[in-house]
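Omission of a single protein chain aside, the complex is shown with its protein chains in their original locations.
Now for chain A:
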Amino acid sequence: MTDAKPVLHLDNIVKTFPGVRALDDVSFSVMPGEVHALMGENGAGKSTLMKVLGGIYQPDGGAIYMGDERVVMAGPLEAKAKGIVFIHQELSLAEELSVAENIYLGELPRKSFGRVDWGLLTEKTNAILKKLNVGFDARTRVGDLSIANQQMVEIARALTVDAKAVIFDEPTASLTDAEKVVLFDVISDLKADGVGIIYISHRMEEIFKITDRISILRDGQYQGTVNTSDTTEESLTQMMIGRKLDLSRNASHHELGDVALEVRGLSCGKLYSDVSFQVRRGEVVGFYGLVGAGRTEIAETLFGLRDAHSGQILLDGEEVRINSPADAIQRGISLVPEDRKGQGLVLGMNCRDNMTLPQVDDLTAGPFVAEGAEVAIFDQYRDRLDIRTPGWKQQVGNLSGGNQQKIVIGKWLSMHPSVLIVDEPTRGIDVGSKSEIHKLLRELAAQGYAVMVISSEMPEVLHVSDRIVAMYSGRIMRTFTSEEVTEDSLIQAISGLGGDKAA
């Protein structure tokens, strides 16, 4: 590989946004026929780098080379014309159109008078689909395909241009194991054709299976490139987070209190079934599983957003019916939702108003909102959670992810709940805030809160939980104490392999 020219070389790329240096002198290159992984935590700059490469952002410094030639990506179309193709995590297909129309969107073959040449279109499309060895044809409506097959359509679209480099952004996020095998086959075919591949993923297993080299970003800075065969999971993690991963287990040293929340035989159609567990005061119970395992749906049921079909919910030993979020809040249940921007915050509102939103009816002086009391609450939780904002008037949308999440947490702590449910508490936030939030969750347990943590990150679950509930496909597979849990047994349990069913 040493004598070949890189298909793509990024040289000292700099990109700044107001207040943030999103990319700070990042360089890396992709050789022909290489699968090059790009790793880093959320917010490390991977997406920004790819947007620079795709012509969506213009870099403030540095240059992009293809072969020997310096190129400027003025826009997405130009990047595509130069042979740089993106397979996005979120698919961008027109569901109502056929596979062929999607693949050649904007470039449909024409006959006279601008009529579409359907024959040629179908023929060309089927030729590509045959190469990908997929089980559908050019006329299939895209909306009828599975997510995996839709992704194949995106890949087929990539193959219509003379691709020099293909970027896969978390391509396996929603694929089954069998579908992954097909995807990896396609990737190795591309590789054999001398295409350079950038592979963005958090999944170590895949990284070690299919990549040749790995480049790591942290906080917008390039940390280095290593050969996949020369590295270990541990050293990669260390490069990504800048220190040894604190995997220490944090079983509570304090006495646990009474059972605050108990769920018995809760079922909701296909989403989850026969779910039973307890959370005691002073305890953090982690819920671990794959996306779609039913964890968020259980949280939504407990918060009054979704009806269970059968089963019981008991608070402090007493059976309750929770019909609405207002009900849940009144009974002392709080939910820090999974989607911070979509569900947690009104981004156009200021920090104070967001934080006091659930209790605005109670914070009144006569008919009006007692703004002084609101500011006092905001100040109290700003100090306690170390929220960094110029003041309460700041629009929440302008804060960093970590500070936004602290506003959501503050919002619920100020309600003094007895059961606190947090769903993906550190998704998309920086490392510093992440460990602060972990510490906070432990502290809250020590103060007697019953805490449910739903997370898809194993280190996080292991780090904060006293007990871990492993879920697979809507069922609890096994409950571990923090002493007995191992990574292997946890992975087995959430993949539906082995693990005796016990709750």
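Convention: contacts are C-beta pairs under 8 Å (C-beta built on N, C-alpha and C of every residue); 3 or more make two chains touch, one makes a residue touch a chain; residues count from 1.
Note that in this section contacts and distances are computed from a predicted model.
A.B. asks: Just go with whichever of "ABC transporter permease", "Acyl carrier protein", "Circadian clock protein KaiB" or "YdbS-like PH domain-containing protein" UniProt uses as the name of the absent chain.
C.D. replies: Listed in its UniProt record, the absent chain's protein name reads "ABC transporter permease".
A.B. asks: Looking at A:Leu8, A:Ile84, A:Val263 or A:Ile329, which residue reaches the missing chain?
C.D. replies: Final answer for the missing-chain contact: A:Ile329.
A.B. asks: Which candidate, A:Lys82, A:Arg295 or A:Lys411, sits in contact with the chain we can't see?
C.D. replies: Checking the options A:Lys82, A:Arg295 or A:Lys411, the one contacting the hidden chain is A:Lys411.
A.B. asks: For the chain left off this view, which of A:Met349, A:Ala373 or A:Ile491 is in contact with it?
C.D. replies: A:Met349
A.B. asks: For the chain left off this view, which of A:Glu255, A:Asp361, A:Asp383 or A:Glu483 is in contact with it?
C.D. replies: The one listed residue touching the chain not shown is A:Asp361.
A.B. asks: Name, in rising order, the residues on chain A that touch the hidden chain in the full complex.
C.D. replies: Spelled out for chain A, the touching residues are 303, 305, 324-326, 328-329, 335, 337, 342-349, 353, 357-358, 360-361, 363-364, 367-369, 411.
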